[in-house]
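One protein chain is absent from this view; the other protein chains keep their places.
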Amino acid sequence: MTRALSDHKRRRIDELIARTSEPGGVSLLRDAGRRLLRNPTAIVGGTIILLFLVIAIFAPLVAPHDPIQRFPELTQKLTVDSIPGATAGHPLGSDPLGRDFASRMIFGARQTLFVGVLATLIGLLIGVLLGALAGAIGGWVDNLLMRLTDVMLALPSLLLAITLVALASRSTQWTVIIAVAIVNVPIFARLLRGSMLAQRESDHVLAARALGVKRRDIVLRHMLPNSLTAVIVQATLTFAVAILDAAALSFLGLGDPDINRAEWGLMLGVDGVRYFEVRPELAYFPALAIILVALGFTLLGESIREALDPKNRR
Amino acid sequence: AESDRDNGGGEGSASGGTFIFAGAGDPKNFDPIFNDDGESFRPIRQMYDTLITHKPGTAELTGGLAESWENDASGKVWTFKLRQGVKFHDGSPLDAAAVCANFDRWFNMKGEAAQSQMIYYQDVFGGFAGSKDAVYDNCKAQDASTAVVTMTRYKGAFPGAFTLTAFSIASPTAMKQYDSDTVTQNGDSFSYSAFANEHPTGTGAFTFGGWNKATGEITLNKNADYWGDKAKVDKMIIKIIKDENTRKQELRAGTVQAIDYPAPADRKALADEGYKVLDRPAFNILYLGINQKNPKLKDLRVRQAIAYALNRAQLVQTKGPGGAAVADEFLPNTVLGYAQDVQKYEYNVDKAKQLLSEAGATGLTLNFYYPTEVTRPYMPNPQEIFTVLANDLQAAGIKVNGVPRPWNGGFKDDVQQFGKQDLHILGWTGDYNDPGNFVGTFFGRGKVEFGDQAMTEMFDAIGKADATVDQAAKKTAFEQVNRDLAAKWLPAVPIWHAPPALATTKNVEGLVPSPLTAEEFNTVSVTK
Amino acid sequence: MPLLDVRDLSVTFERRGTRPVRAVDGVSFTVEPGQTVGLVGESGCGKSVTSLAIMGLLPRRGNKVTGEVRFEDTDLLTLRPKDLRDWRGRDIGMIFQDPLSSLNPVIPLGVQVAEVLERHQGRTRQAALREARELLDAVGIPDPARRLKEFPHQLSGGMRQRALIAIALACKPRLLIADEPTTALDVTIQAQILTLLKELVDDSGTALVMITHDLGVVAGLCDTVNVLYAGKVVERAYRHDLFAEPRHPYTHGLLQSVPRLDVDRGERLHQIRGSVSDNIPWPEGCAFAPRCDRLVDDCIGETVPLEPTFRGGALRCTNPVPKEVAV
Amino acid sequence: MSDALVEIDDLKVHFPIKSGLLFDRTVGHVYAVDGVSLTIAKGETYGLVGESGCGKSTLGRGLLRLVEPTSGSIKFDGTDVRALAGEKMRQFRRRMQMVFQDPMSSLDPRQSVQSLLVEGLKAHGLHADAPTRLKSTLDAVGLPASALSKYPHEFSGGQRQRIGIARALVLGPELIVADEPVSALDVSIQAQVVNLLGDLQDSLGLTYLVIAHDLAVIRHISDIIGVMYLGALVEEASADQLYSRPLHPYTRALLSAVPIPDPRVEDRRERMLLAGDLPSPANPPSGCRFRTRCPWSQLRCASERPALRVFDDSGQRVACHFAAEILSGKLRPHEVRAELVRPDSPGADAGGELIPTQPDLPTQ
Partner (left out) sequence: MLRVISRRLVQLVVTLLALMTLVFFWLRSLPGGPVDALLGERATPQTRELLTRALGYDQPIWVQYGRFLKNVVTGNFGNSIRTGEPVTEVISRAFPATVELAVAAIIIAIGLGVPLGYLAARHRGRLLDNATIIVTLVGISIPIFFLGYLLKDWLTQGLHLFPPSGRISTGMDNTDVTGFFVLDGLLTRELDASADALWHLVLPAVTLATIPLAIIIRITRASVLDVLDEDYIRTADAKGLRNPTIRKRHVLRNALLPVVTIIGLQTGALLAGAVLTEKVYNWGGLGTLITDSIGGSRDYPVLQALILLAAAVFVVVNLLVDLSYAVIDPRVRVR
């Protein structure tokens, strides 16, 4: 019935079919990763963050001095209304206590990262735990947890953080971290729960149930992983907010009380503002650093969100 | 609106214009006896007078409402010769009866609520009617212009304490009319009377014009009938601006003519720009408290090591406000009993280390409490001061564990109530020129703050000095106390005397800074 | 003269970072006044893009349209976008697949119907609303006066589709393009809508381009049917010819693969290998080749031309199904 | 007819509509499935048709206890499925599987085909011989072995549906509930999947409950067809019988509405057009649920709900008071004025939330 098809034509068809279909085994994440790498926004954001990370991790190697040491050559020239600028060995000059400002800026990356990461991670962890509980168990647990987050969400984040700091009898670096973290708990919890609930109704979870997959496995293998993307995006954006909130708390005099700690928010909110007229760099440098890092995280978060958005797939 | 913005500078010589002063905090109310803080006292001082007062710019006593005063030999009876023809703002006359009415009011104040708010009274007069500790006995109007106040015992605080703004003389008529004694508890705080809030009535150079809480402005009007130097301006506004930075900016913008407590860092810039920066003569003290509850700190050598370890000269240079000086004693040199020859602890790390090892206290770790969320006139930036001091101590081999506590949210409690600290920083601004007001307050009795309740030798010495009626003897006694404090007892290390400043625009004349931060504004004029 | 004459219409989507997609590839067909023409094909074969290209509704950026779309004497593709707006809605109406998302959720139905009258016929709002009520009544929406004030979500799917039809027909256009107007609807509702469309078209003499993937829908409605595959017309014929004697292996396979209610149940359905999405874009030769049972050497290499057959039909195949095999 | 594998008796699935001031309380029900009884014989295919929203999926899910039925009994091979609890039920699921309508959304996008398939095996402790099982299953559904390492989004629609079928198949179930297995597929692919289902049944002796709204497809693959309307079966017959002699007015309308790809047939066809739309299942009409759209409705239809009764010895069952009269032509159809239906307001004033205030924090 059909006329013969020559071998080389047949091969050609197979070739063409092979060419038009994708190479196998590309997971969604890899796919998103590829799209991320093609996105200039992501590259800018990523580069900023990478730089920041490198500086933070290798601070002791990069920094010329110990960030909390007071140097006689600086203190000698230091008075309450004049702070020495750049001198030999101190490229950015002194801070208000005769410490090396450049080193403090560099170590600041580390400390700021520490605050941002911990505040985000703690908030994420608790939030994810609560959200997962609510989303997985549902019923009154869900009801109770959600009313709780309602209460927390009813307060503006910074106000909640202020209150928490004020209510903490002792203020330490951790007070700030925890306060900023707790502010984020309801956001993460809501986010995760919402998407878990959506997952719960979804066909693929139903399919897993129909397979007789154990409930725990359904939650851990299907509901959580698929819900986490939203949380990851939020977490990236939260870094920026956490750093800004910490700075705001410092400005209000409620931040980390240990001014030996070189943290950009602290440096800006305390020294930067107080000695603005004496030496504006004390404010400009940390502020710029904060803006840059916050920008980096925001750019990265937004582009991850974009990359993960199924609308943009292919 | 009738805009007064433009006559802020006071253009015409016919009218004295308006003087706008930026204060740093809200007053509580205007009933002198219920207040204990400088921001409340600032307006109160303008509206009221005390029996005795200070010569402008000094801590020396001079006649106030009383032209003269006398103390009998026992030291218990005080006779005040009152100024003639002085009238309260409500027109009622100031006479001996009115003075006694004030004393009796304080003594007989009813209710725990009200009593608990009479902090200075409690401190100076020991207690109220019925209390065995009460110092006050009675007040008699010998004649219209002679009031005789009798005490139950002699107290070194007098006559200095009569200058306290809290003991200003208020109009008995007004107090009665406006129910001054009702203090009611509501929730965690108290409500005060209409007298305290809306009708403060004294004899001062200014009368009360109103307190606009929405804008934070207290208006005071010139009292044309004032007995002393009448105010040069027609009106004075105390504008409350809490942020030191904003105060400075308002001064620059010309919207206020004077500000209190310019930030130490801004002094130079302001002076360079032509503003007048007025230093108050130092009348305060910042000290590093040592808690002898810690057995290691009971050893004098350790305490001395701490004193040697501190580079106070450098602290003063790098962080001290203009006019600050290293303190060797707990009282400024203008106060009676200041000794010229106390043991000084010059910065000497080696000496400190040596003393520590002698005492077997190497590797010492100390909890150093410091306040946050606060600035005090003697301590413009506790965190920085702590950091520098801690740094010095570390250099001498003492490990410091910094414990920050919010001023009202734990610091005062932990330090003064529970004594949790090993070291802490705190200070004091003098109320009147009396050594008892300094050393007596700190070391006159056992306090949790310094741990040791059994330094009886010190308590006795100070108690005895304080009870000495003869001024010369008292001076000698307190000089010895100061020498011993430095060499023998060392319950704390005095750090610095740091006078808080004022700044005004060029056209403000006649503002005399007071060591007690008790400026009177009737002498102020604003020229074009 | 045909009412609509689409000549060699091609649409290519180009976006940075992706390879260009030629979604419509040299499509030509004509629509005579009053005629109903069907465009059939599977998902992704370019039906919607064709219709949007005709209407000039493709996204403004990232695509290239070539060819001609002659509406009477005017080439719509050369019109300025602003001028094209005068034609749309007045001379050509269009109905879309999803009736819910195609209606603005926050505007009352009445306004949505009336605005097209206001725009093209210069009616006042009042007059337009009055006319809108009649239109709604004409498409079989009960209680039209009340419906005018209601919002799309308050209507059922069938009613929304009727409303869309009313909007498309408001200005009595000479051409109506319906892009899968019944796909989102249940069969009983689909039957209602198809009947309505047929009546309206018959009554008004409007020409209709019916786009669908359901051969059954065209069978009852269209005069001429164009079968699209991978952006190309592969076969065109009068409906009786097409269904009686499908010549292209794809059309043939399609007709054989759908179960039919009116014939006895067979054991197995005929099936076509693979799927459409496998071969877009197909670079050379006949796009259907990899799925074709009748594949021969000539199918690969040269582009296969669309050859006219009898009665205005056309066929793009080197090895078509012989006539006797069909049926 | 062989013996019954599944027996459903008077199954009801009601979804509560919740609302409340502080805590939610039930203010009404969606009567998604409201008293369905049916029997599926071993090795047979039972087809379920009906319009969107009539409760087909819910019935299928209720049968597998993926939604908890409100009442009624389900017997599977003699076991009372509703009495099984917890772990027992989970293990029992191996015997009854499901294939979903949308092949994309029913496959976890994050898992490769391999892990999708192995998951079920793991859940039932069958992964010891996973490789052989996977291979034979893939063969059975016609996918290459290389598919295992790929992810769902890399497949075409038809292939995805094959994966979905493979997932169900790999456990070696006796019953497969296929919920609209071909509705989302292109016409040319549809045939592949329909054939696949048939082939698998032949080779593995499977029993199917196939749900679809396309009557032609249903007729092609089913032995018995049940027609559902608003939560209840209105007619049930063998596939050929139903087409040649539809008894229920709704079935007639349904049949006449299906377009047929043959102009000759279409041109001659008589249409029975239904007026209006499906009423809301939260607020179903009294008596016969179809009466609001039925051209033969009588007074009795409003007061009395017709039961699904055996019509004659052909085994055809119908839920209509007047089936015989209509069939014989004694009862003439009349005009029906379409009733207004408000699709978006189930349970009228059931109340409910405003839209959530936090777009990025999904509430509820």
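Letters A, B, C and D name the chains as they come in the text, with residue numbers starting at 1 for each one.
Basically, contacts are C-beta pairs under 8 Å (C-beta built on N, C-alpha and C of every residue); 3 or more make two chains touch, one makes a residue touch a chain.
These figures come from a predicted structure and were not determined experimentally.
Residue in contact with the omitted chain (choice from B:68, B:246 or B:340): B:246.
Touch with the chain that is not drawn comes from one residue among A:42, A:205, A:218 or A:240, which is A:240.
Per the touch definition above, the residue from B:255, B:334 or B:507 contacting the chain not shown is B:255.
Residue B:122 is the one among B:58, B:71, B:122 or B:343 that touches the chain not shown. Contact between subunit C and the unshown chain involves residues 52, 55, 57, 61, 82, 84-90, 93-94, 96, 98, 101-108, 111, 115-116, 119-120, 151, 153-154, 164, 167-168.
Interface with the hidden chain, as seen from subunit B, comprises residues 1-5, 8, 18, 20, 26, 28-29, 36-37, 111-113, 115-120, 122-123, 127, 185-192, 212-217, 237, 239, 241-243, 246, 249-250, 252-253, 255-256, 373-374, 406-414, 417, 426, 428, 441. Residues of subunit A in contact with the chain left out of this view: 147, 150-151, 154-159, 162-163, 165-167, 169, 240, 244, 247-248, 251-254, 265, 268-269, 272-273, 276, 283, 287, 290-292, 294-295, 298-299.
The definition used in the following text is that only the chains that are shown with their structure count from here on.
Distances from each chain's CA mean to the overall CA mean are smallest for chain A.
Centre-to-centre spacing of subunit A and subunit D amounts to 46 Å, using the average Cα coordinate of each chain. Subunit B and subunit D have Cα centroids separated by 86 Å.
Separating the CA-averaged centres of subunit C and subunit D is a span of 31 Å. Subunit C has residues 278 in contact with two or more other chains.
Contact with two or more other chains is made by no residue of subunit D.
Interface of subunit D with subunit A (complex): residues 23, 61, 64, 66, 90-94, 97-98, 100-102, 105-112, 119-120, 122-124, 146-147, 149-151, 153-154, 164, 167-168, 171, 358, 360-364. Contacts from subunit D toward subunit C in the complex involve residues 51-52, 156-159, 186-192, 194-195, 198, 213-217, 219-220, 239-240, 243, 253-267, 269, 271, 273-274, 277-278, 337-338, 340-344.
Against subunit B, the residues of subunit A that register as touching in their complex are 70, 75, 78-82, 96-98, 166, 169-172, 253-254, 257-260, 270, 273-278.
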